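Right after this comes chain A.
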Amino acid sequence: MSLPILSIVLWLPALGALLLLLVPRGADELARRVALGVALATFVVSLALPLGYAPADLTGTRLAPELQFAEELAWLPTWGISYSIGLDGVSLWLVLLTTFLTPVVVLSTWDSVHKEVRNFQILLLLLTTAMMGVFVAQDLLLFYIFWEFTLIPMTFLIGIWGGENRIYAARKFFIYTFAGSVLMLLAIIGIYVLHRQALVAHDPNFVGSMNFSRIVSDLRSGNFTLETGIERMLFGAFFLAFAIKVPLWPFHTWLPDAHVEAPTAGSVVLAGVLLKLGGYGMIRYCITLFPEASRWAAPAIAILAIIGIVYGAIVAFAQTDMKKLVAYSSVSHMGFIVLGIFALNMEGVSGAVLQMINHGLSTGALFLIVGVLYERRHTRELEDYGGLWKIMPVYAAITLLVALSSAGLPGLNGFIGEFTIMQGAFLAPDLGWPFLGFAVLGVVLAAVYLFKMFQGVFMGELEPANAELKDLSRREIATLAILCVPIVLIGLYPAFIFNSMQVSVGEALDSLVLLAAGR
Partner candidate 1 sequence: MVPTAYYILLSAALFAIGVLGVLVRRNALVVFMSVELMLNAANLAFVAFARERLSVDGQVLVFFVITVAAAEVAVGLALLVAIFRSKRTADVDEVSVLKG
Partner candidate 2 sequence: MDTLIFIITAAIALIGAVAMVVARNAIHSALFLLLNFGAVAVLFLLLYSPFLFAIQLTVYAGAIMVLFLFVVMLLGAERIEDAPDQIAWQRPLGIGLGVVLMLVAMATALRASAFAPPPGGEALATFGDPAALAALLFTHYLLPFQITGIILLVAVIGVVVLNQRGRHRSEEAGREDARTRRREDARR
Partner candidate 3 sequence: MLTWLIWFIPLLPFVGFLLNLFVIRQERQAGMLASATVVASFVLALVATVLLAGLPEAERRVQSMAWEWIATGSLSVPFAIMFDPLTAVMVLLVTGVGALIHIYSIGYMHGDPRVVRYFAYLNLFVTMMLFLVMANNLLLLFLGWEGVGLCSFLLIGFWFERKEAAAAAVKAFVVNRIGDAAFILAMLAVFSNFGTLNFYGMEINGRWVPGFLERMPEIFGLRFGPDWQPIAIATGISFLLLIGATGKSAQLPLFVWLPDAMAGPTPVSALIHAATMVTAGVYMMARTEQLFAASPATQSWVVWIGTFTAFIAATAAIAQWDIKRVLAYSTVSQLGFMVAACGMGAYAAAIFHLLTHGIFKALLFLGSGSVIHGTHETQDMRKMGGLRTAMPTTFWTYMVGAAALAGVVPLAGFWSKDEILAHAAAYGYWPQLAILFLTSLLTAFYMGRQVALIFYGEQRDNHYHPHESGQTMRVPLIILAIGAIVAGFMNIPTLFSGMPAAHLLTDWLQPVLHEEAGKFNLVVAILATAGAVGMGYLGWWAYTSNAAKVKVGGLDPAYRYTGDIWDGMQEAWYVDLAYNRMVVAPFRSFSATLANVFDKQGIDGMVNGVGRVFTWAATEVRMLQNGYVRTYALVFTMGAVLVLSFMLFVTR
């Protein structure tokens, strides 16, 4: 590709952030418009990616995963570290999700952010670049740098514009995730060193390489083998960092605090994309690099995922604060995604990827919806609301649609993802009925707590306090409608995502296939 589209898409938001620096501090309206312009521009440019994306045929398991829009620049040649980015079926749609959500998030700041708007937008755009960086980075170190870089803006977003004890939430969020990812850094260095040692034996002037596809091809071609003990340790380190980010069951306690304190826009980005970094990482780094360890750890992780699903749902039911309820629902949904990933087969992983996109859309919309009420009544407690269906019909209709998509009503996007994941988990050799029993229980509980929220807010008597709440403004309708379109579209026609994903998911699982073939 002559024109480096991917780099443009990646760095456009960052450039936008720089542009915003020129805007005077006080000019909130201008800052919002510029930010929206940049976000929309990024989305439009990123549309070129799926159009230009030509999934290669699936014949034969090539050694290295096949990349589109690959770009490579020497960065630290002495150690073989390069700025190499590329796109494959899985990351394509996650990048699209990011660029799709960012304008929606910026649009939602019109009502929810009133102080320091310029800085808020700058952080938001930087965060977008960081997130996209994680999805496109093909170099381990570059991946790690972007991974850490996502933490900084998010922590400030929560820390400065958050709720009452935002400092506690921001600090907890930062330290918790950072602790996990530091382990990952160790693992990255470990791989790099092992890889270099293994290959120096072959050609002495080999200077080591952080390039992901290079390492994977060496792994598969056999001239770089990991001894099982080491492989499991490295797998553990990577997995821990991603498990904290996902968040998987025992590591989830930072999520409710972060969500409750984060501003609406922050919550949407956090739930919409940041949680997917963990999931994406698992697919790209855990399964592809350490197939044997993934096979070994899969049942244990599936158990954690199942606990996460049921536990998240039950705890969500008990919440009185709407945002906490949606936060725990995210824990439950992400449990599904991890279950899908560690089913280690085509249906499971592609279902997980689709579910990641679905979760981004529906939970993002849910947070926007909670934000709408929060902007009007400045309270998130369920008791304060009731009978809003009468005075806010449009709002109720959209909330119902999004709640149903999140609960997994067939015909909407949630169900497709969940069904494929469950199908994958059912077909997986070591996951069977018991796992599915609980997963389905999670689906039922999802309906329970979402309808508890719906009933609490929209049905029953209309208290005088809520009597004069006005329905959604045109901008709010626009924001939510943008999210509702893909929710219904993916529900009825998910093929356009599945088809382009087949090749890459296949390649991600190739290592397992090779393993099974006893290479």
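By definition in this document, a residue touches a chain if its C-beta (ideal position, glycine included) is under 8 Å from a C-beta of that chain, and two chains touch if they have at least 3 such contacts; residues count from 1.
Candidate selection criterion: all candidates are chains of the complex that A comes from, given by their letters.
Computed from a predicted model, the values in this text were never measured in an experiment.
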| item | value |
| --- | --- |
| Touching partner of chain A in this complex, picked from 1, 2 or 3 | 3 |
| Contact footprint of candidate 3 on chain A as seen in their complex | 172, 175-176, 250, 252-254, 311, 314-315, 317-319, 345-347, 350-351, 387, 389-390, 393, 404, 409-411, 415-416, 419-420, 422-424, 426-427, 436-437, 440-441, 443-444, 447-448, 451-452, 454-455, 458-462, 492-495, 498-499, 501-502 |
